[in-house]
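The complex appears here minus one protein chain, its other protein chains still in place.
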Amino acid sequence: MTQAMAQPPAETSPYLPRVGRIDEVRQFTETDKYFRLSFADGQGIRFLPGQFLEVSVFGIGEAPISLCSAPGDQAGVEMCIRRIGDVTGALHNLEAGATVGLRGPFGNGFDMDEAAGKDLLFVAGGLGLAPCRGFILDALNRRDEFRRVTILYGARTPSDLLFADDLKQWDQRDDCDFHVTVDRGDENWTGNTGVITTLFKKMPKLEPANTVAFIIGPPIMFKFAVLEALAMGLRKNQIYCSLERRMKCGLGKCGHCQIRNVYVCQEGPIFSYAEVMRLREGI
Amino acid sequence: MAEKPKLKVSFHDFTSCEGCQLQFLNCEDELLDILGHVEIVQFREAIDDKSDEYDIAFIEGAFTRESDRARLEHIRKCAKVVIAFGACACTGGLNVLKNYRGVKEAMRTVYGDQADWYETSVALPVEAAIKVDYKIHGCPVPKQEILEVVKSVVAGRTPRIPDYPVCVECKLKENACLFHKGQYCLGPIARAGCGAWCPSYGGRCYACRGLISDPNNNAAKDVLEEFGLTVEDIMQEFRLFNGVYDVAQPPDNAHVKSC
Partner (left out) sequence: MLPHILPKENFDDFVAWLMTQGRVAAPVAKAPNFSFDVLVDKDDIARIRMDYDVTILPPKKYLLPSYETLLDFNGPAPENVRAEIDARPTVLLGVHPYDLHGLQTTVAAFSQDPADASVLARRKATRVIGLNIASYANDEQFMADMGTVDPPDGVADLFLTDIGDRYFVEIGTEAGSEMRRACDCFRPAGPEDHRARQEYDERKAANFKKRLPYHVRYLPELLEASYDSLLWDAVARRCFSCGTCTNVCPTCYCFDVHDNLNIDAASGVRERMWDSCQLEVFAEVAGGENFREQTASRLRHRMFRKGKYILERTGKPGCVGCGRCSVHCVANISILEAFQQIAGEAAEMHAT
């Protein structure tokens, strides 16, 4: 009996994070910062677009943060973090060289192989560009495997635009079609103004039966963008989104992210619109 | 790691028994450690010195005199973080009971024919006069919550102040439910954080830590009525600490809801 009751090594705890070192921090907007991190153990990470990490500042807490860098086998990760609560606030106070706890990657993510040979439509609203960027970079890195690539991005104002360098690059590439809009422009803004759905008119015609759309942004934007995509002739299972929930443990246990019988941290956060409709409590 | 400058803390009392400040002094085991992080610059219960330079102000007591408004506003101006400390500061506490009798009558009862000598008006939470950053509820405040707030402010995080009913803590203590023992209690709508103090020692919960944000008051009335209480009994129970929330039959202070 005593042998069977021996204490197991505590290192097996799924709550024990790896040590992540912040290699670079950049202020994107007033509330959003970009972080590039690597792992102190020298081991890399393998992830899919749409997956996330649980990031810890001990004493403050842990928060789920989307990965925004190109997926695959990587030495490190990139994240765009909005200062919205205690943990993200504490992360904003950290500088390059500081370390944080990292667990993951968690979530289902999306394997872009499934969209090979298709037209791709990316629709990103606000901070939704962060998770969406992982999909976009993956598609552009393997550009030959897909047909037309269209990127639509909307933000509130020009000063809220994230990833300025990427936006410029995407705009200059001739193998992808990029459109950006802001709800409200300023004196220097010469681009589109209006909500993101106005961009649907500006993009080239895609072949509906052969298109996969990724619509990632706040729920209200998602609802209207989905209507546009459906109007284009896309079917519900050709439209993907990322659901935001309170993913506390990442392990499909704590229940905070649960929608009906689905744990978003494990079976999500990437769902097809068909699945979201089936869940009923998704959006 | 470089020594962080100590945060300056002050204590201020308004209409109260000052028992909550004594609770702070009751953190005997932790007090010296706390003083490693903070410097107390104003505390009538413990020190003579007084300074108007402070980061965190603990305000005990209800706001019951218009003349106190200026003092409260001054504290707000000096402090980075203002903490309503205890039931009187958070909800007006027991003081709100006088609002139901009418201030004039309350004055006559207490001061007799000298009632005119004193200034008082309806009892209100501190929030009725100034913005409050955090509330440490309770009569008296629980020690653990004082520590949680001090530690959190030092660490730079939001203190965890429960917004769920006392029933949660009572069940985790595996107390037999007072309703099962033929008594009643306000636990299902009262804010937890006390560790179900009273029910754990056989007492009823009077919701001294105020109500949770979204209490199901209708359910409370139904359940207590089924238990044989009249609406008047229920309101009496409810008003003891939470008259300030009484929307159905507000005390004689129309502006309470605006706070």
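Labels A and B are assigned to the chains in the order they are written; within every chain, residues are numbered from 1.
Basically, a contact is a pair of C-beta atoms (placed from the backbone, for glycine too) under 8 Å apart; a residue touches a chain by one contact, two chains touch by 3 or more.
Every value quoted in this text rests on a predicted model; they were computed, and no experiment measured them.
The chain not shown here is touched by just one of A:V19, A:A96, A:A116 or A:A164, and that residue is A:V19. Note that of B:I47, B:A70, B:C177 or B:V231, the residue touching the chain absent from this view is B:C177. Although one chain is not drawn, the whole complex shows that of A:D32, A:E228, A:E244 or A:E275 it is A:E244 that touches it. When the missing chain is restored to the complex, the residue among A:A63, A:C80 or A:M112 that touches it is A:A63.
In the full complex, chain A touches the omitted chain through residues 1-2, 4-5, 7-8, 10-20, 40, 56-63, 84-85, 88, 90, 98-102, 219, 244-246, 248-249, 251-256, 258-261, 280-281. By the touch rule set out above, chain B reaches the unshown chain at residues 1, 30, 33-34, 36-37, 147, 150-152, 154-155, 160, 163-165, 167-168, 171-172, 174-177, 179-181, 187-189, 212-216, 218-220, 222-223.
What we mean here is this: only the chains that are shown with their structure count from here on.
Work out the mean CA point of chain A and of chain B, and you get 43 Å between them. On the side of chain B, the complex with chain A involves touching residues 155-158.
On the side of chain A, the complex with chain B involves touching residues 59-61, 85-86, 89-90, 93.
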